[in-house]
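Only one structure is covered here, and it is reproduced in the block below.
One protein chain omitted, others in place.
Coming up: subunit A.
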């Protein structure tokens, strides 16, 4: 290690110590400082680690969390970055924070990386695996088109040609073969090759990569994911290296599914999370984690904060879900459709920078699917753009007499306390969730601050 790197490392670490000592938590500042002194610091920081990068539109955090939990069953030293610290500075900070001295044993770094930042990381690190969960339309003020996002990721992948590229084989966009890297796909098994269906019309990424006609499907899991084929040119889903054999049970609490004859119990609900578990499984199997330990790792994973949080407030069972784009939103709708008990639905929509300033995506969300749900005991809207939500839900067919708006987070919280149904679903954009959590902290329901 040269002197510059040593100084950079020291500066980063001491700032980290000071930040921790005198403020409420860490940040990406140590990384920023260290990078300013030595822009190449990632190369030396990461040199003793086997690095795995996880990126994509949805499911990065859950997949990273699951992977870490599985690897920890088999390996002692697994480093990961906190949610939100998924750009270069945050990743430098993450490596700086790893003070644990575990001698000469193998060290792993499992990193959630923002789609546009992959290339800034692979400039310095040659990861063993880059895994891409999926690419969907995100907020329009982010990277825009799905092809733009995919190309940003590929730019990063190409910088490291020895890296294994693992991708969701059920996503047509990932079939384009213009990278030097070895590719491995994971996906859902399907033996029924007779069914011939189309994706919902309001879905993107459904064009045949070979002949540019509209793709058909033998089976759709959600959005544009499934066993696709092209009736015009014969193009079809690539061969899968890691296959989900069957989904055995889906509830609002958990899922049971089978991979390679082994049944797994995932304590995070939703079909989309089975994809995340399958992604984590693929990484773990590649890294030689015995299947018994993969099972333990999957089973013991807790709900990962914010995605699906469960709280008891005044005896009511409150489920809080983060919403940010239509595909993620629709998955939560799918979850609510599994509900068997009466519930109320609270949707909070803000349009601050962290939420995404353009909220028109709510018109791509399938509110229609639960509009007439007889278990719904009331639909409530809140947040800066609650009027827009109200219109959206009215058009979707929600009963106007059961559709209410609540302005203040305080009033939302008292509704939660006094809910007409025991189950409460809260769907909130990022700052909407922060506002509600702040209120919960003030009223002593929550102790911890959100770690951002």
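Here, contacts are C-beta pairs under 8 Å (C-beta built on N, C-alpha and C of every residue); 3 or more make two chains touch, one makes a residue touch a chain; residues count from 1.
Just so it is clear, contacts and distances are computed from a predicted model.
K.L.:
Leaving aside the chains you can see, what is the UniProt protein name of the one that's missing? Options: "GvpL/GvpF family gas vesicle protein", "Sugar ABC transporter permease", "Lipid II isoglutaminyl synthase (glutamine-hydrolyzing) subunit GatD" or "Cytochrome c oxidase subunit I".
P.N.:
Listed in its UniProt record, the absent chain's protein name reads "Lipid II isoglutaminyl synthase (glutamine-hydrolyzing) subunit GatD".
K.L.:
Looking at the full complex, which residue from A:7, A:214 or A:372 touches the chain that isn't shown here?
P.N.:
Once the missing chain is taken into account, the touching residue is A:214.
K.L.:
Decide which residue listed in A:251, A:360 or A:443 touches the omitted chain of the complex.
P.N.:
A:360
K.L.:
Touch as defined at the start, partner being the missing chain; which of A:57, A:203 or A:221 qualifies?
P.N.:
A:203
K.L.:
Tell me which stretches of subunit A touch the chain missing from the display.
P.N.:
So the residues of subunit A touching the missing chain come out as 137, 140-141, 144-147, 198-199, 201-204, 206-207, 212-214, 358, 360-364, 388, 391-392, 394-396.
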